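Below is one structure, written out as C-alpha cells; the observations come after it.
Just one protein chain is left out here, and the rest sit where they should.
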Amino acid sequence: MQQRVITIALLIGLCFGLSLLASTMTNWRMPDNQQGYAPEQPIAYSHRLHAGELGIDCKFCHSAAELGRHAGIPSSDVCMKCHRYVTASYDVTQEKLRIADDEKKLLDEIEGKPEDQISAETMQALKDLQARADALKVPSSQLQKLYKFLALDEETMQPKEGATPQSIPWVRVHNLPDYACFNHQAHVAVGVTCQTCHGPVESMERVRQYATLSMGWCVNCHRDATRDGVNGHEVHAATDCTVCHH
Amino acid sequence: MATLRPTLITGGKVPADVTRDVCAPMERSPTALWWGAFLLASTALIVGVVAVTYQIAMGIGTWGLNRTVGWAFDITNFVFWVGIGHAGTLISAVLFLFRQKWRTSVNRSAEAMTLIAVVCAGLFPVIHMGRPWLAFWMAPYPNTRGSLWVNFKSPLLWDVFGISTYLLISAVFWYVGLLPDLATIRDRSKSPWRRRVAGILSLGWNGSARTWSRYETVYMLLAGLATPLVFSVHSIVSMDFATAVIPGWHTTIFPPYFVAGAIFSGLAMVLTLMIIGRKTMQLENYITVGHIESMCKLMLSMGCIVGLAYGTEFFIAAFSGNPYEQFVFLNRALGPFSWAYWTMVSCNVLVPQLLWFRFFRRNIAVVFVISIFVNIGMWFERFVIIVTSLHRDFLPSSWADYAPTSIEIATLAGSFGLFFTCFLLFCRFFPVIAMAEVKGVLEKPRRAPKQDSEQGDAA
Amino acid sequence: MSDRVLLATFEHEEDLLDAVREVRRAGHKILDAFTPYAVHGLDRAMGLRPSRLTWVCFICGMTGALGMLWFEYWVGALAWAVDVGGKPWNSLPSNVPVAFETAVLLAGFGSVFALLGVCRLFPGKQVRPLLERVTDDRFVLVLDQTDAQFSATQVEAMLRPFNLLELEERVVAAGGVE
Partner (left out) sequence: MTQLPDKSRTADAALHSLPVEQADASSPVSRRQFLEAAGFSLSLAAVSGCGRAPVETALPFPVQPAGVIPGQLQYFASTCAGCPTACGLLVGTRDGRPLKMEGLPEHPLSQGGLCAVGQALPIGLYDSHRLTGPLSAGESAEWATVDQEIIQVLGQIKEQRQAVRLVTPTITSPTLQAHVDAFLAQFENAKHIVLDAVSSSAILDAHEQTHSARVLPHYQLDKAQVLVSFGADFLGTWISPVEFTAAWSSRREPTEEHPQMSYHVQVESRMSLTGTNADTRFTIAPREQHLVLSRLAHEVASLAGRPLAVSPPLGGSLPDTEIASMARRLWEARGESLVLCDAQDVATQIVVNNLNHLLGAYGETLDVNRPSQQRQGNDRDLKQLIEELGADQVGALLVADVDLLHELAAQPALADAVRRVPLTISFAQREDEFASLAKFVCPDHHLLESWSDAEPISGLVSLAQPTLRPLGKTRSVLESLAAWSGQPATTYEALQQHWQQAIHPRRQAAAPAEFVEFWERALHDGFIEVAAVATTGGEFAAGAMEPPAQHSPSDDFSLLLYSKASMPDSRHAHNPWLQELPDPVSKVTWGNYVCVSSADAEKHSLEDGDIVKVSAGDGGSEIELPVLVQVGQHPGVLAIALAYGCKGTDRFAKVGPQWLESRPTVLENELVGKNAAGFVEFRDGARQYNRSGVTLTKTGRQRELATTQKYNSLEVPANIAPRGGLRRDVVQHTTLAAFAQDAHAGAPEQHHDNKTQLWPEDHPKSGHAWGMVVDLNKCTGCSACVVACQSENNIPVVGYDEVRRQREMHWMRIDRYYTGEGDAMLVDHQPMMCQHCDNAPCETVCPVLATVHSSEGLNEQVYNRCVGTRYCANNCPYKVRRFNWFKYEHDDSLQNLVLNPEVTVRSRGVMEKCSLCVQRIEAGKVKARSHGQPVADGAIQTACQQSCPANAIVFGDMNDTESKVHAAQENPRSYHVLEELNVRPSVSYLRVVKNREEKDRKGEPHIG
C-alpha cells in the first residue's frame, strides 16, 4: 500500500520535472551559450524603426565594420547627425503630420469665408487640433536621455556650460570571449551580410543575440563558405585555429 | 585417475579451515599493528592531499620543473605506480593461463594491489596538468566546437584509454574472482550488516554447478583478455617516451623494457606486502616459503631482462653513431645525475643477483630487503629515464638542472599513503586469499574405500 | 505447482563426482549440484554443454576494435582533418593502440555482464541457501523426485557408497531450488 503511494509520488515528481524540462527545451542552451540574450539598454533605441522602417543602412552608424576589427557602437555624435533636427519620437512626428493635414483641410474649407459664416464646430475643431498639437510631447523621452548624455541644451542644441558629454553605457549583446577574435572588416569585405550573424536586426525592437556564436557555428559557416562561396564569388574561409585564436 | 597435486598449502588444511583462517582477520577486531600502520599511512595520505591542494591552488610552478625539464616526479610516480600495478594482473591472469596453481594464495591481494596502484598512477596524469579541471577534454565527447575531437596520434591519449581500460578490467577481474568468497562470507557471518552487505555484493551467488561452469569460462576469458592488456598498457606508457624525439627517449626497445621493468617492480611490491601480510595475518600456511621462492625466481628473471635492457640502450647508442644519443647515455652514467643512475643499476641489477642462491630465496628477511631495494631502484629507473634525458637535450643553451620541491616530495609520500591506506582497508574488509580457489588446490585427505562391486560396475 | 526434491550432501568433491556419474547412469534427473569451489569435471559429469559466452566476448571485442578504428579514421580524416606534425590524415599505426584497448574493454564487460545475465546474478537477489555450508565445505547434489521410477530408498542405497553425509527431502517452489 505505502509502496504504491511512494511510487505514485515519485512518478508525479518525475512527470512534473520532465514536463518542466520539456517546457524549457525551447531555450535549451549549452553553458556559456548566450543565444537569445536581449538586455535592456540605457536608451531604448529601436533598430526596427531605424534600420527597418526608415531603412537606414547598418554601416551608416556602424561605419567601422568596413574599416576594422570592430563594427563599433556608433559614437553619440553620429546620432546627432539626425537628432539635432529630429527631436520628437516617431509616432509624434506622424501624429503632427496628420494634425497638419486636418488643419489644412479645415482651413481650405473656410478659405475666404467671412468670419460670421464659419460654423462654431469648425472653430471648435480647429481649437481641438491646436490642443492636440500642443499636447504632443516634444522631444521624446529617449532622445532627452541622449541629449543628457551629450550635455546638450534641448532648445538650442548647444553644449551646456561646464557640463562634459558622457559616453552612453550600452550593454554589450554580442560578446565573444577574449581568446576569440572576430574581424568585421574581413567578413564585410567579402560581402557577408550583417544578418548572417546578427539576424534580422531590422525587425528587432531591442537587439537580441541571434546566433549561438559557438565555435562550431563559426567553423561550419567557414566550411560552407569555402565550399559554396559567398554570394556568388569564391572565398577561402580558413579553419586554421589562429584565424580566430591568437 | 586421481591426479597428483604438489603441496601448495601446508598444515593439512581442509576447506573448513580455509574459510575460518581467511575470514578470521575480518571477523576479529583489528590488531594494534594494523592500527599503527593505518595511522602512518593515512597521515602520509593527508600530507599528500594538502600538497596537491596547494599545488592545484597555486600552479605547477610549485614543482621544481622548468622550461627544459617539463616532467620529473609527476610522471616518474605515474610510471612507477603503473608498473606496480602490473604484477597483480600478471599473477592472476598470466599465471592462470600457465596453470600455475601456486598463484591462488597470492592472486587476490596482488589484484587488490594492482587496483590501488593503478588508482595512484591515474592521479598523476591529472594533477600534472596545468589546468586539471579541464582533464575531461581528453575524452572524445561530442561538442559545440564544430566538432573538435581529440588527437588520437598522441601517446598521452593512448595512455588515457590504456590506463582507464586497465583499471576497469582489473576491477572487474578482481570482483568476479571475489564473488564466491563474498557468498561464503554472507553465509557464515553472524553480524547482520555484514550479512546484508556481503549479500548485496555477492549478487546472490549460490555455488550452483551451472553457474560455476559459466563462471570458469568467463574467468578464463578475462584472463585471456587481461594478459595482452597488461603488456599493451605498459607498452603504451613506454611510447610516451619512445615516440618522442628526445635522445634517451627515442628508443625502440622501450616497450619490452618497460613491461619487464613493470612486472619486476610489481613482483617486488607483492613480495613486500605478502611478507608483511602473512606475518601479521597468520597466513604462513597459505603463503608459504614456496610461494615466496617462486616469486623470487620470477623477479630474478625480470631483473636480468631489465639489466639486459640497460646494456642494450648503451650498445645501441654507441652503435647508432648518433652523437646526441651517445651523449645522453654518457651524461646519464657520468653527468650530474650519475648518482641516480648508479642507484638504479645497483638496486635493479646487482642486488637481485643474490636470488640465484636458494638460500637467499628462501630467507624471508633477505627477500624482504631485496624487494625494498628493487622498489627503490625501479622508481629511480623512471626518474633517470625522464629527467636525465630532458635536462640536457639538443641545444646546450637550454640545458637546465632539476631539483624537487617540498611539494613534490610530499606528493610522492602522499601517493604511498594512499596506496597503503587502501591496501590496509582491503586487508580489513575483504578475504585476502581467494578461498574458493585455494580450496580447489588443497591436498586431498584419504578417502574411505568404496565397495569393489561398485568398482566392477564402474569398469 | 511445487516440486519435491532430494538433497544429498557430501564432504568431498570426488564423492560428488562419482555420485553424479552413478545417478545419471541410473537415469535419474539431476536438478543441480552446489559446490564451494569449481569442481573440475563436474560439468562434464552432469552433462552440461560448454558455455557460449566465448562468442559474446568475441563479438563485443570485434565491435570495440572495428568501431574505434572507424571512429578514429572519421575523426582524423573526415570530421575535421587537422595537420598534426605533418602526419597523414589517417595514420593507421597510431590508431591501433586505442582501438585495441577499446576492444579489450568491451569484450571484458560484455562477457561479464552476459555471465551475470545468464546466471541471473544481480545485487539484492535473495538466496535461500539449501545448506549454510554449501559455500564453505559441503557438496550438495539435488535430485528431482517427480519422475516415475523414483524412490528415495533406492536412491539412498545408490548414494550411500559415496560417503553420503545426509539425505533430505524438501519441497521447493516452482522455478528451481534457489
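Every chain is named by a letter (A, B and C) in the order it is written, and numbering of its residues begins at 1.
Here is the rule we use: a residue touches a chain if its C-beta (ideal position, glycine included) is under 8 Å from a C-beta of that chain, and two chains touch if they have at least 3 such contacts.
Everything quoted here is computed from the prediction, not taken from an experiment.
A.B. asks: In the complete complex, the chain left out here touches which of the visible ones?
C.D. replies: Its contacts among the visible chains are A, B, C.
A.B. asks: Among B:Ala16, B:Leu40 or B:Ile60, which one touches the chain that has been omitted from the display?
C.D. replies: B:Ile60
A.B. asks: Which listed residue (B:Asn331, B:Asn348 or B:Ser371) would be found touching the missing chain in the intact complex?
C.D. replies: Checking each option in B:Asn331, B:Asn348 or B:Ser371, the one touching the absent chain turns out to be B:Asn331.
A.B. asks: Check each of A:Gln94, A:Gln130 or A:Gln166 against the chain that is not shown and name the one that touches it.
C.D. replies: Once the missing chain is taken into account, the touching residue is A:Gln166.
A.B. asks: Write down which of A:Leu14, A:Leu54, A:Cys82 or A:Leu107 is the residue touching the left-out chain.
C.D. replies: Reading the full complex, the residue touching the unseen chain is A:Leu14.
A.B. asks: Touching residues of subunit A against the unshown chain: what are they?
C.D. replies: Contacting residues on subunit A, toward the hidden partner: 2, 5-6, 9-10, 12-14, 16-18, 20-21, 23-25, 28-34, 37, 39, 64, 66-70, 72-78, 149-150, 165-172, 175, 177-181, 183, 185-186, 188-190, 236, 238, 240-243, 245-246.
A.B. asks: Considering the entire assembly, which residues of subunit C contact the chain that has been omitted?
C.D. replies: Output for subunit C: 82-89, 91.
A.B. asks: What subunit B residues would touch the chain not displayed?
C.D. replies: The missing chain touches subunit B at positions 54, 58-62, 64-68, 70-71, 125, 128-132, 134-135, 137-138, 148-151, 153-157, 160, 240, 243-246, 321, 323-324, 326-327, 330-331, 334-335, 390, 392-401, 405-407.
In this section, only the chains that are shown with their structure count from here on.
A.B. asks: Using the stated contact rule, I'd like to know whether A-B or B-C comes out ahead in C-beta pair count.
C.D. replies: B-C
A.B. asks: CA centre of subunit A versus CA centre of subunit C: separation in Å?
C.D. replies: Here subunit A and subunit C have centroids separated by 71 Å.
A.B. asks: How many angstrom lie between the centres of subunit B and subunit C, each centre taken as the mean Cα position?
C.D. replies: Comparing mean C-alpha positions, subunit C is 29 Å from subunit B.
A.B. asks: Can you list the subunit B residues in contact with two or more other chains?
C.D. replies: Residues 146-148 of subunit B touch two or more partner chains.
A.B. asks: Which residues does subunit A have that touch at least 2 chains other than itself?
C.D. replies: Where subunit A meets two or more other chains at a single residue, that happens at 219.
A.B. asks: Any idea which subunit B residues touch subunit A in the complex?
C.D. replies: Touch residues, subunit B against subunit A: 143-148.
A.B. asks: Looking at the complex, which residues from subunit A come into contact with subunit B?
C.D. replies: Going by the criterion above, the answer is residues 30, 33, 212, 214-220.
A.B. asks: What residues on subunit B touch subunit C, complex-wise?
C.D. replies: 2, 14-16, 19, 140, 146-153, 157-158, 161-162, 165, 168-169, 172-173, 176, 179-180, 183-184, 186-188, 199-201, 203-218, 221-222, 225-226, 228-229, 232, 236, 239, 435-437, 439-440, 444-445, 447-448, 450-451, 454
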